[in-house]
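Structure in structure tokens, see below.
Just one protein chain is left out here, and the rest sit where they should.
Note that the chains are named A, B and C in the order they appear, and that numbering of residues resets to 1 at the start of each chain.
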Amino acid sequence: MNTAKARTNSEDYLRMYRQMVRIRSFEDNANQLYLSAKMPGLTHMYSGEEAVAVGICEALRVTDKITSTHRGHGHCVAKGAEFRQMFCELLGKEEGYCRGKGGSMHIADQANGNLGANAIVGGSMGIATGAALSAKRLGRDDVTVCFFGDGATAQGLMYEVMNMAALWKLPVIYACENNLYGEYTKVEETAAGSITARAEAFGIEAFTVDGQDVLAVNDLTQKLVARARKGEGPFFVELMTYRYHGHHVGDINREYYRSKEEEADWKANRDPITNFGKWLATEGIATDAELEAIRAEVKADAAAAVDYALAAKYPDTSEVGMHVYAANG
Amino acid sequence: MNTAKARTNSEDYLRMYRQMVRIRSFEDNANQLYLSAKMPGLTHMYSGEEAVAVGICEALRVTDKITSTHRGHGHCVAKGAEFRQMFCELLGKEEGYCRGKGGSMHIADQANGNLGANAIVGGSMGIATGAALSAKRLGRDDVTVCFFGDGATAQGLMYEVMNMAALWKLPVIYACENNLYGEYTKVEETAAGSITARAEAFGIEAFTVDGQDVLAVNDLTQKLVARARKGEGPFFVELMTYRYHGHHVGDINREYYRSKEEEADWKANRDPITNFGKWLATEGIATDAELEAIRAEVKADAAAAVDYALAAKYPDTSEVGMHVYAANG
Amino acid sequence: MRDITLSKAVNEAIAEEMRRDPTIFLIGEDVAEAGTPFKVLSGLVEEFGPERIIDTPIAEPGFMGIAVGAAMTGSRPIVDLMFGDFLFLVMDQLCNQAAKTHYMSGGKLNVPLVLRTNLGATRRSAAQHSQSLHALVAHIPGLKVAMPSSAYEAKGLMKTAIRDNNPVVIFEDKLMYNDKSPVPEGEYLIPFGQANIKREGTDITLIGTSSMVQVAERAAELLAAEGISAEVIDPRTIVPLDEETILRSVRKTSRAIVIDEGHQSYGITGEIASRIMEKAFYHLDGPVIRMGAMDVPVPFSPALEDVTVPTPEGVAENARRLMRGEMFHAA
Partner (left out) sequence: MRDITLSKAVNEAIAEEMRRDPTIFLIGEDVAEAGTPFKVLSGLVEEFGPERIIDTPIAEPGFMGIAVGAAMTGSRPIVDLMFGDFLFLVMDQLCNQAAKTHYMSGGKLNVPLVLRTNLGATRRSAAQHSQSLHALVAHIPGLKVAMPSSAYEAKGLMKTAIRDNNPVVIFEDKLMYNDKSPVPEGEYLIPFGQANIKREGTDITLIGTSSMVQVAERAAELLAAEGISAEVIDPRTIVPLDEETILRSVRKTSRAIVIDEGHQSYGITGEIASRIMEKAFYHLDGPVIRMGAMDVPVPFSPALEDVTVPTPEGVAENARRLMRGEMFHAA
């Protein structure tokens, strides 16, 4: 655990802790909704990777933008979204962030700068780079973070936009969540050479960080965001992390591609919430009881939001033809 | 001039010289056909870059494959094509390599292993990589060379296929003809970082070579081809070269993107044919008169082929519906 | 005959062809151990090994391009594209390269490859995993396009596709993978360009593609109960299209409805309806009715998604109107 700035900002630390707990709690509920057949379709759990989303998003302002992925609930919560509208969206309800039209894989929260999850692997890399170009051109000092997985580094689009981001010095941070797998395949089998070297070859400064250590992630991001705001971007960060669940909620029997021992080891020894909790207690920032209270509170919030969403109404079928085109003028 | 192996193989040297002269001669005639409005459409001249195509193709066997570009006449000649069918193709005649259906930008010569020029920048990178996969899988030891320009390094497809070529150790050589410009733009404005580093980041060995020195190109290629045949590929080579004409034959006023002085300097001091000719004479491999005889002979060949092609007949209009689908069985 | 799933039928077709011809290989994401997310290819890597069942990185344009090059040089690749929606990523390699190579080379180069992918909404997968994009590829000369409507067609068309010397795109309905239907034990192929008359009838012709054949069949049952005799036709391949079988039917029934799960506007229903109207105009008692999916991105919410695709009830209702001579659109 990175101890820089320990105790200097208890409030920030506790908010990070709470945000990580909120993500875990959201995912536990989403998984239950799937298992109890109350959720339409499939969804991809972020559990285990909380320190990545929270460490990064806590370094951002509301007006900073992010683009997210198919595994997007964590980014959405971390960038400031509310449980109710999120669960409503996952259940296809009218009060969802996207009025039920997007669902888990397209959840967006434009008011908080989340330009949306994306069901095309790598599909948001251009969008993030474009948001950065937009900010720069319009004279705003907003930064954009592009989240994507190790698997997405195989998509050519990434190299096209990194080239332009580097040529034009855009305020964008490419955040590669390397959770060691893309679907059912190990990253070694799909990524030749070095991921960070690929960014460096375009003249982009690249970093590798322990994605289970929220403070390490946050420290690095704060520095890079500050530099990007000053026009020193783009940057590339590879965050080493792990997803606890299967590729999606339906991916139950997965021993053919990864062992139970490996999973158990990450959960037991590298859990971002447990470890950060221990550190907060050791540093005297919060007692175990205080942390337990946060967890209980979040749990109750989540349960209430789930109940709300389950009872909420579906959009009227007349909405099906709405929002194909934006109104003009 | 690389003097390794000087005099050890006069026949090879003279063939290289002749092939370079043949390309230059072909292009001079193609340009004239355009200027005299005898050629339909536009075309892109290879003049100035002859040492690249010849140095590489002279290291290949007939069964080795190449993929070519919009600037493809040089590759086509170097891989063994005949003037007559080439000029017929440029003029849209029935006896052309593609029965007039392809034209300059799609000229292919499958019998000599030329899988075709391509009018999509970067469009042949997958094709070349696939030809290499095919050879490997079918147990042939053929090597494929993928020709492309500096501009094509901006296309994401390149990174996608380099990744797979590296993972699967495919016998493919990516040959980047860096002629300093893509259309009307300098390479510095469109390529961030380092082109060879991009290949290296995928674990691919990369080389830079003087593309005006046919022996240097040939030596390097021979080594890499031999290694690729043994399964040590893929490789990446950046060949520093220069195109004498505009981007295409119609690009006449080009001082807004490159100076006449620069052009004159390359022609005067770095011409691959002149310099190789001087070296052949100095080394006593051929006299000036012998070289002059080669040039005269090629010139006559080219003129005869042009006359032939001008007189040749167009395909019958009934051919328009042929070759949309290959016959089965 | 035994009943097998569409998924198994595809698997058998590929396995049989791969046993027959060593130049065939299969390439795509998670096709080997995982056997694809839909488990269609399970077992193939065990039989044919990772050299012939090739797992790729998530690089659709890349492996599509690789397949084109392999096809040009003696291999017969089968490309597995996990979702039909990813077609947008491979369009350049498929349409600018694969589709045109034979023509541009004056017949000298062939591109014998199969692109197998899927279509179909109502799986709650939202706008980027639910599209039915066959119209896009059907528009490009040089490509053939097959749309199996059951396990039987899935097997027979796949085998024909693999033996074809051209690029063939084959769309499976991802909601039908577990549907069982009778499939012969022995080898059979279904030729391209031969429509199948699924059900004979005299009053109206229902032309459906892929899962819409089932929708048409169910509509035909509803109509039969009311004494309306519907003929159901499955074109099986939309390129080449068996116009003759369709026209013969319409000349008999004088009425037709075309049902398809692609977006209606600028989709395939317009082509089929136009050809009928062009070539059987004087036999028609009313306009050919088109029923495609709604012209909206596929919404996630079940409440919305279900109304975007044609239903048996909707087809039956349009058939009744046609029968009643109600020219609802005509003004």
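The criterion applied here is as follows: a residue touches a chain if its C-beta (ideal position, glycine included) is under 8 Å from a C-beta of that chain, and two chains touch if they have at least 3 such contacts.
None of the values given here were measured: they were computed from a predicted structure.
Listed by label, the shown chains that the missing chain touches in the whole complex are A, B, C.
If you put the hidden chain back, the residue from B:52, B:152, B:199 or B:326 that touches it is B:152. Residue C:142 is the one among C:142, C:156, C:235 or C:310 that touches the chain not shown. Checked against the hidden chain, the listed residues C:3, C:187, C:200 or C:295 yield one contact partner: C:295. When the full complex is taken into account, the listed residue touching the unshown chain is A:327, out of A:37, A:289 or A:327. As for the chain not pictured, it touches subunit C at residues 85-89, 91-92, 94-96, 99-100, 103-104, 126-128, 135-136, 138-142, 238-239, 247, 251, 262-263, 265-271, 273-275, 277-284, 286-290, 294-297, 299-300, 327, 329-331. Subunit B meets the missing chain through residues 40-42, 92-93, 98-106, 118-123, 151-152, 154-156, 182-185, 189-191, 256-257, 314-315, 317, 319-321, 324. One chain of the complex is left out; on subunit A, the residues touching it are 65, 67, 96-102, 106, 108, 110, 115-116, 118, 120, 123-135, 137-138, 144, 156-157, 160-161, 163-164, 167, 322-328.
Quick note on the criterion: only the chains that are shown with their structure count from here on.
Chain C has the C-alpha centroid lying closest to the overall centroid of all protein C-alpha atoms shown. When every chain is reduced to the mean of its CA atoms, the largest separation from subunit B belongs to A. Mean C-alpha position of subunit A lies 37 Å from that of subunit C.
With centres taken as mean Cα positions, subunit C sits 41 Å from subunit B. A separation of 47 Å divides the Cα centre of subunit A from that of subunit B. Of all residues in subunit C, those that touch two or more other chains are 56-57, 59, 61-62. Each of residues 154-156, 189-191 in subunit A touches at least two other chains.
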